[in-house]
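The complex is shown incomplete by one protein chain, all other protein chains being positioned as in the whole.
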Amino acid sequence: METKVGHGSVQPEAEGHRSMRKHIISYVIMMVISIAAFLMVGTNMLSPGAMIVTLLIMAAVLVFLQLADFMHLDQKGHLYPIIFIANGIFWGIIFIVVIFIWP
Amino acid sequence: MASEHQLTTGLNAGDRLRLGLASRTLEGRNKILAFWFFLGGESVLFASLFATFLVLRHQTANGPTPHELFGLGLVFILTFLLITSSLTSIFAVNAMERTDRKKTAAWLGVTILLGLGFLLLQIYEFAHYAHEGLGFKTSAFASSFYTLVGFHGFHVAFGLCWLTAVTVQVVRNGVTTVNAPKVFIATLYWHFVDVVWMFIFTVVYLMSLL
Partner (left out) sequence: MAKKLEEVVTPSTPALRSGSKKGVWGWIYEWLTTVDHKRIGMIYMTIGIVYLAVGGIQALMMRAQLASPDNELFTGNFFNQLMTMHGTNMIFFAAMPLLFGLFNYIVPLQIGARDVAFPFMNALSVWLTFFGALLFNICWFFGDAPAAGWFAYAPLGLKTYSPGPGMDFYVLGLQIAGFGTLMGAINFIVTILNMRAPGMTLMRMPLFTWTAFISSVLVLFAFPPLTIGLFLYMFERIFGGIFFDAALGGNPILWQHLFWIFGHPEVYIVIVPAFGMVSEIVATFSNKRVFGYPTMVVAIVLIGFIGMGVWIHHLFTVGLGGMINAIFAVATMLVGIPTGIKVFNWLFTMWGGKIKFTTPMLFAIGFIPTFVIAGVTGVMLAAAPADYQFQDSYFVIAHFHYTLYGGVVFAVVGALYYWFPKFFGRMMHEGLGKWNFWTMFIGFHLTFFPMHFSGIFGMPRRVYTYNPGVGLELYNVLSTIGAYLMGVSVVLLVINILYGLTKGPKAANDPWGTGRTLEWAIPSPVPEYNFAQTPYVRGLDAWFIEKTEGKGKLQAAEPLGPIHMPSPSILPFIMAFGMFIAGLSIIYHQFFFTIIGLGIWAICMVVRSMNDDEGYHIPVEKIRSIEGEGA
């Protein structure tokens, strides 16, 4: 099945133990941040305004870790995926902000 | 179906992907790219649902309010289940890279179980809220809450069916260049579902309780 013409440039690269460690570290960070978020709200640690900002930052970090690490956006060849997901997030934020402020 | 004989010249979008077996064929690279583009569209889809919820969240009519309904413990368990299942799906992809049919299927199975736990718990949660008086038609808050979280739940359910179908194929045919992109993309979808949940638990549950 694999009569390849000019396929030489596509090399297989298996995930090594090094990147598995990276993923587990990301997971631990995600769980820590999640627990912190729940604790913060549960104990009413800060003022509502401050908590909103903190929560949004925490969510952004969580999402960044998912995208960059779990979903391989930090690896080679992902320029177009990054462009498209960035565009989606960009317009998503704009739509939410405009609709939220001017409903 | 794109031919495996397609020439790679480095000029095309997928040529530099190094995702092992999944990006070995043109078909695989096409599918991976297509899926990322789809996720771009899904981002805007969920953004629209979030916008809807944010606009309508205070319209509780005479029905129950978030403070009366939401329990942090349950939501945390849901979060834990989903993030962990994201990790186990990575173990599955890792096993796939080593063409380990058994481990791939096993980790996919664990992922599915954790996801199933999430889904069942969420169904219980909705039933509980309905019992407390929050019907779909009770208020604009109710409608928008159930729609946003429900759409996510539907995505979870669909993802479970998808992961199951992919697992079956791995069990039957082993890990091949045909299967590998499917496994990879199904887990990509699963990660995205987790991404959306991260916003849901932050914006819908945590922020409503401030």
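Think of it as A and B in the order they're written, each chain with its own count starting at 1.
Convention: contacts are C-beta pairs under 8 Å (C-beta built on N, C-alpha and C of every residue); 3 or more make two chains touch, one makes a residue touch a chain.
All of these numbers come straight from a predicted model, not from anything done at the bench.
Among B:V44, B:I77 or B:L116, only B:V44 touches the chain that is left out of the view. Of the listed residues B:T84, B:T104, B:Q122 or B:S139, the one in contact with the hidden chain in the full complex is B:S139. Looking at A:A36, A:V53 or A:I94, the residue that reaches the missing chain in the full complex is A:I94. Residue-level contact of chain A with the missing chain is found at 5, 80, 84, 87-88, 91, 94-95, 98-99, 101-103.
Within the complete assembly, residues 1-7, 9, 11-14, 26, 29-30, 33-34, 37-38, 40-42, 44-45, 48-49, 51-52, 55-56, 59, 61, 136-137, 139-144, 147, 161, 165, 168-169, 178, 182 of chain B touch the chain that is not shown.
Here, only the chains that are shown with their structure count from here on.
Centre-to-centre spacing of chain A and chain B amounts to 13 Å, using the average Cα coordinate of each chain. Listed in rising order, the residues of chain B touching chain A in the complex are 4-5, 7-10, 13-21, 23-24, 33, 36-37, 39-44, 46-48, 50-51, 54-55, 72, 75-76, 79-80, 83-84, 86-87, 90, 93-94, 97-98, 177, 188, 191-192, 194-195, 198-199, 201-203, 206-207, 209-210. Partner chain B is touched in their complex by these residues of chain A: 1-7, 9-15, 20, 23-24, 27, 30-31, 34-35, 37-38, 41-42, 48, 51-52, 55-56, 58-59, 62-63, 66-67, 70-72, 75-81, 84-85, 87-89, 91-93, 95-96, 99-100, 103.
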